[in-house]
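All protein chains of the complex are present and in place, except for one that has been dropped.
Letters A, B and C name the chains as they come in the text, with residue numbers starting at 1 for each one.
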Amino acid sequence: MNNDISAPQVETDVLTAMRRPGPAWLTGLGLAGLLFAGGLALWAYQIMHGMGVAGITHPVGWGVYITDFVFWVGIAHSGTLISAVLFIFRARFRTSFNRAAEAMTIFALMVAGLFPLIHLGRVWRFYYLFPYPNQRQLWVNFRSPLIWDVFAVSTYFLVSLVFFYVGLMPDLAIAARHRSGRAGKLYRILSLGWTGNLRQWRHYGRLYMFLAAFATPLVASVHSIVSWDFAVSIIPGWHTTIFAPYFVAGAIFSGTAMVLTLVIPMRRVLNLQEHIPIDHIEAIAKILLLTSLIVGFSYVIEHGMAFYGENLFEMEQFRFRALGHYSLLFWIMIMCNAVLPLLLFIRRLRRSLAFLFVLSLLVNVGMWLERFVIVVCSLARDFDPYNWGNYLPSPVECGITLGSFGLFFAAFLVFVKTLPVLSITELKER
Amino acid sequence: MDRRKFLQLMGLVSGTTLLSSCGSERNQKELISYLVPPEDGVRPGTAAWRVSTCSECPAHCGITVRLREGRAVKLEGNPDHPVSQGALCMRGQAALWRLYHPQRLRTPLLRTGNGYRPIGWDEAMKRIAEAMTASAEKSRTNMLLTGSTSGSLAALQERFADTCRIDRLPEFEFFNHAALRQAYQLLYGRPRLPRFGIEDADLLVTVGADLLETFISPVGYAHQLSVARREKGLQWSHIEPHLSLTGANADRRLTIRPGSEATLLLWLLQTLAKRRRYARRLPQQILDALPKISLARAMDNSGLPGSSLTELARSLEKARHPLLITGGVATAQLAGGQVALLGCLLQWVLTVPWQGLDFDRAENFGRAGDLRDLQQLNLSLQNDEVGVLIISRTDPVRHSPQKWRLDENLRRARLSIAMTDLHTATSRTTDLILPLTQNFERWDDVEPRIGIHSLIQPAMAPLHNTRSEGDILLELQQRLTGRSEAATYEKYLQQRWKKLFSASQLRAFINKGFVTKGSPRTTISLRTKPTVAALRRIAPSEPLPAPATVITGSIRSFDGRSAVLPLLGEIPDPLTTVTHGNWVTLSPRLASQYGVKDGEELRLTKTDFAVAQPARLQPGLPDGIFGLPIDSLTSGPPGIDPATGEALRVIGGIKAHPTGKHFALPILSGSPSQKGRGIIPKPIHRKGKHHAEHRSLYPEPAYRQYRWAMAIDLKRCIGCAACVASCYVENSVPVVGREEHLKGREMSWLRIEPFYDDQGRASFIPMLCQHCDYAPCEPVCPVYAAYHNPEGLNVQVYNRCVGTRYCSNNCPYKVRRFNWWQHKWAPPLEKMHNPDLAPRSKGMMEKCTFCIQRIRTAHETAGKEDRLIRDGEVIPACAQSCPTDAITFGNLLDPQSAVARLIKTPRTYRVFEGLGTEPAVYYLRPD
Amino acid sequence: MLPEIQTHLEQLKWLLIILIALVCPLLALMLGGTTVSLASASLKHRTGEKETPPWIDGLLRRANPSVEHDTLVVLTIIASLLLFKIIYRPQLFSNAAWIVLILLLTAGLGLMVCCRYRLVDQRPLDRTALAIGGAGVTIVAACCLALACTESILLTPEFWPHLSHLPYLFLSWHGFTRFAEFLLLTCAITGNALLFSTTSPYPTSIPPPAADCVARRIGAGLSLGALLLWPLALGLEMALIPSLAGGRLLTALAVASILLAAFCTFLLGMTLYGKIHAPKTFFAMIILLFWCWAFMGHVARERTLTPVALAGLAVETPTPALATEGESIPPEVSPSKAAKVLNGKELFEQKCSVCHRFDQRVVGPPLNSVVPGYRSDPETLTAFLMQPVKRNPNYPAMPNLGLTADQAEAIADYLFQNAEP
Partner (left out) sequence: MSDKAPKRPGTRLRKLFCLAVFSYFALLVLATLSASLVRGFFAPPTTQPIAFPHTTHADKLNLACDFCHSGVKQEASAGVPALSVCLSCHRAIATDRPEIEKLLGYERRGEPVRWQRLHNLPDFIHFTHQRHIQAEQPCAACHGAVERMLEVQRVRSLKMGWCISCHRSRGAPRDCATCHK
């Protein structure tokens, strides 16, 4: 590691990233905000007119909304992985990414939390989903995976928020010192009076270790619950026991891809090249390769089990996925998720930023399509051939999906300008 | 005059006040008191039943109308009515949509340019009277053309015609069975259609007659068929050139080349005549007059293998009660007269000994004419001989060939008047339109068969400013002759009924809805001389050149008259599952020849006949045939058969070419084949691999008194979708229209799924919520909207549903429907809502509830008498309306109940039993 | 219910209100004071004897102004509870439950008092004392919650019959809001105590000692927070109050107390900025808020517990005569009044004369034409009077007045006497 950079140099580099936003940043924020506003308007339109404006129909009751929900919860998993799991493994390269990854987790979860409401037919009765004591003496149905989702995603959001904030406190104190006037005062308050004396560091260390240990099982549990939304049903193509590990691997895969997508351009724009060396990015690429292999293996398992078990419904389902109405999306998914990442075996490609950036975009496209194929194909061709039907996303659904991307990127842009993008304290330790 | 005063006049005091408004469900804010307390019946919250008769088609089935708060909300068959025995077809169930139709004519309309101006009744009557008197001076004749009329209205028309110097033209119906009637006239001198004794037959051979769709009395025949199959072991073979719902339900379906029915019947007659037993029944001159025809010629002419012909002849000989019926498509072609004659002759030989034909209870087509009379009318219109032309309850413009240009000729009449309740092709061309009161708003009686008088009784006060036809005629008579039979049509009815019935008969007539008066038993005898003359005239006919098109009657709209009802457009055609549209069917192989897929337009042309409709692939349809439902005919039939006056419905030598245009055809079936999933387990169950004996991890469901279950006998189900229409009306299921169907968002709680095997044989399965013991939809609903109640029902609590739609996704039968929109009911359709059911708003899931409102009412009556619900006390709307009693509903925990007994038969199975959902709907295998 | 209590019920209710309005501020002060002192004592205990920052001692000193009146508080609390039980719904809770509640409350108060004595003597608190004090505070708080829920359940008479079967009905969101309001008032009054009970007069030019400064800041914070949250709690209570209890008066009271809280905040602002120093008025304001809060409870109860609403509740166990305006609610609907004087004439006047006359037709037929028919056997007339059946079609059906046998007998005799033969 290049430890020739002095401590104050690290501080000035990271904090200069937070100075007055340039025109590029403003246009980016404006565009993202516009997308998000468009998404909200479409959602209001859908509430006013009814679910009919969306493309979802009779056999295919779920469509783009649930795909987006699983996609965004998947993205959120990178934060926990990088900040908690790698912290426990004492991985050095973690410090380049953990702040960006944790921020990404929180914003992705905020976006993911919206979709269970958007896909509700009567969203003005959403409070039926929460188990508060009510005069009707009615509880929610605790056997329903949708209720598990409510608990899992909210727990995960809180833990990530606390984890992100605890990690941020020392950096806020540093930022407070460098800033004067109103902003400085705000940072001082936010850092909860962090003075950096020995006692505080002792507490901080212990707390951070506890939080990391506590967040690690979340990596596996939250996305397993999200996969159980499908696994507990009896629909061919959903009702398989492989879903939990398959979805967790998929989540980490798309999460790390999104980290790369965000960090690579950020590194160049905010010129933090020295602080995020190529070796660290190569380490992330290795994780990408590992999870891609797991996901590829899961595809093989899924199709293999269907034809091995000779279950009529499953065989038709997977034949339809590969050769049916949505076969193009299926093959793009296979290409993006299982075949292209194999190029990462080549060391030179692993270190070339351009290739990694393009690959990460493709991986996220692949992962979105994977969720789309799972959700839609299984519902399109299930038990009774009379009910087979196809599904075409409607403009409203696409608008709301773009709106969700708008919200995510707007939040990330705001984060970049208001909070230190890299963990200054950990960089110094390095 | 309301019903009570009317009945008091008749000296019968029963029934209730007809107050319309009390405690209507819409605005719950007010409790509106009565003026006079009702003796019984119309009390808020309880239903009253009123007997009446359906007049959606000339069969006139008996119905009972369910009234809630003075509104008609449901129609059900009148249990012991001789025509329909308690069942009702799809069109009968949808008749309420005609009563509350938003576009119903509300006032008389006078043509101004090409638009219409509403005018008052007096002005309309004055104009008609003046026109009739004026045309008398100008040596023009006034004419009255009506649809099939019977009972008192026919008598009044007779009197009206005599007194007001107006010619009463023969009645015009498109399905007027002219060829058959002429054949009977020729053979026995009785121009009537006999009642066929199908319930006593042990072998039935139908040639072209679509018994289950549009032939004379479909519901009656369906019921007779199911009784004969159940008790007499009836074997039924159907001979037709194309594929119809009747053919699909026959035990054996012989597809012959179109136009070869005459030679086939001739060969059958000839082979039977060889046997002494039958030869005795025919006089010798007739036997000699029979033209000779060899088996080989019959074979290549009809396209059937020799074995099936001989086998058919042998079965006819062996049967003790054979019955042969021709009609429908077979007699509606150029050689139709010969087919009818030979068919009736064969009937004489086979059926008369065991009295299979009953001319004393003949169908009431007595005064029906045919298209030749219409041609005559067209001619007299052309040379301006017609003064006032009154056209009532029929649509000649639509059903006459394009080349006659009847619509322009109508304008040459001095004054053309159309009496109808909804706009038709004819009413758009006449000068004056008089709106008629609907079936449920007027007093009347009809005579579906000779001797059977069936009552039409008002269920509610007329909705709009309409009048009954009887009142119109009486007022015209009053204006023209200064004297009328009676002040109003009700008084006329009273006088006539008093003369016709004894006091006890009258009481039964009012309470039960029908009376059967005995008619003298007469025997029919064969008139040999005209028969021989006719036989000599038979020329050997060649089959029509392929490819041919067959114009079929539609079970959804009869001859097109019911197509205007939105509910009938919404329910899919049983064979093609297409809704809201027109189509032409062709076999898959023919389609690949033309290179067309579902929805691509195909243009059929022959000399002056041209039709272009989207194609629909129909497995089981012979290769050289295009099936055209009657609604797809945009310009009337291609021509008429000069010999019999029937419209030509089978045309050979058709040239067809795809036009390249593509129509989005709303097809509800995802795939015509079961793909080997054993939804209807034909003899070869899926590859024989049976699941291990099913063991469940779940606790045994503890039902205490009731476990509601249903048994559906697929052998009896004929796929007529009467149950689907009944379910739509009973549960106020919204009609969503074509665009929503294209997206696959139909709302029917119950659907008929047609599946075809590789030989193209169709079988139907009604699919509804199975109310499973371990319902996959219940554990996944986050808010307990899908909930299992202690009586085994899977209850859907509408106002608790949040709309995640996971229940619909997880249901293997996909029977749950989601309200994508807030469905609006155009006024006055919302009056048809069943108040026992909650209105569903957008965002709610809904599904079949085994008519829980009926179960609840049964619980309340049983609770009042402190007893359990008896078997058969709860009948869901679908089971009640089924003509063949295929659906049985009851309590599984009561071993004596019908459904429990049915479930023990070996044919019982359940759909997707292997999934372990333990459904409560047991199906009985069709084989 | 003793007759004397029946008659003076109104006065008793006012007495109860006054008692509640008196007791609540005291109880609140005790509760608040003990909590603050316990907290500061435990802080002191935690940071060890030596280097406890001065402000903790300041806090300790302020939180225990005077202990003498504690015993007085305990007694008045018990008295008001007994009075509450007497006035309202003795049967709502079994006496045993109420006695247990009183004992618990006294035990809690006792624990708190003895812990405060230890604090007054400035003897360092060891762990057990802290535990006792904590236990005391929690018990009293629990009892206050129970009392708030009682106050709420009183406003929903429809749930009374089912309380024994479904005890969880006792807890309600409205009850919790009332308890939250009580806690807010406690914070306000404690904050006020900390803010104003300074050893040195305030404001003074010389800066007061550091210890007081922290205590004063905590006091200001507490009361400002309480006063700002008070309108929220009232708005919530208006939303959650059972439908029967709500009304214009109650809303007016709520708005009044919000304005009062606004005025208090304004006063607090001025004090903080040293403009005025008026501990007395501020304290009076808080007491007034307590009175408003208690009086709202009273108004709600008055609106709900009308005899009309209380009818038909306890179906199985016919309720003993409820203590309301001296009238007994008839157990079931067909009002068969206690048989008054067995005098046919009066019964006839009161019940039959409305529709019948002897000589001419009013609603029913003239009695002279009907009664002679029954002379042969009087029993049928009595039976008819008890179960009137519609006989003559052109007269409306005679209603069943639910007469008892002897009433019918008396009327029948009267009719036989007065109708002509």
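By our rule, contacts are C-beta pairs under 8 Å (C-beta built on N, C-alpha and C of every residue); 3 or more make two chains touch, one makes a residue touch a chain.
Quick caveat, the model's predicted, so the values are computed rather than measured.
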Chains in view touching the one left out: A, B, C
Option from C:Thr106, C:Thr156, C:Asn192 or C:Thr382 whose C-beta touches the chain left out: C:Thr156
Hidden partner chain, touching residue among C:Gly32, C:Gly136 or C:Pro242: C:Pro242
Hidden-chain contact residue, picked from the options B:Ala486, B:Ala508 or B:Leu837: B:Leu837
Interface with the unshown chain - residue positions in subunit A: 134-137
In subunit B, positions touching the absent partner: 21-23, 25, 28-37, 43-46, 784, 787, 789-791, 793, 795, 797-800, 836-839, 849, 852-853, 856, 860, 863-864
Contacts of subunit C with the absent chain, listed as residue ranges: 156-159, 161-162, 164-166, 169, 203, 213, 216-217, 220, 228, 231-232, 234-235, 238-239, 241-244, 246-248, 250-251, 254-255, 258-259, 261-262, 265-266, 269, 272-274, 306-313, 315, 329-330, 332-335, 337, 351, 354-355, 361-363, 396-397, 399-402
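The rule is simple: only the chains that are shown with their structure count from here on.
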Separation of subunit A from subunit C, taking each centre as the mean of its C-alpha atoms, in whole Å: 53
Gap in Å, rounded to a whole number, between the CA centres of subunit C and subunit B: 70
Subunit C, residues touching no fewer than two other chains: none
Junction residues of subunit A, two or more chains touched: none
Subunit B - residues contacting subunit A, complex: 668-671, 673-677, 679, 686, 740, 743-746, 751, 753, 755, 767, 776, 779-784, 800-806, 808-810, 812-814, 817-822, 841-845, 911-912, 915, 917
Of all residues in subunit A, those that touch subunit B in their complex: 49-52, 55-59, 61-62, 119-123, 125-126, 128-129, 138, 140-141, 143-147, 229, 232-235, 312-313, 316, 379, 382-389
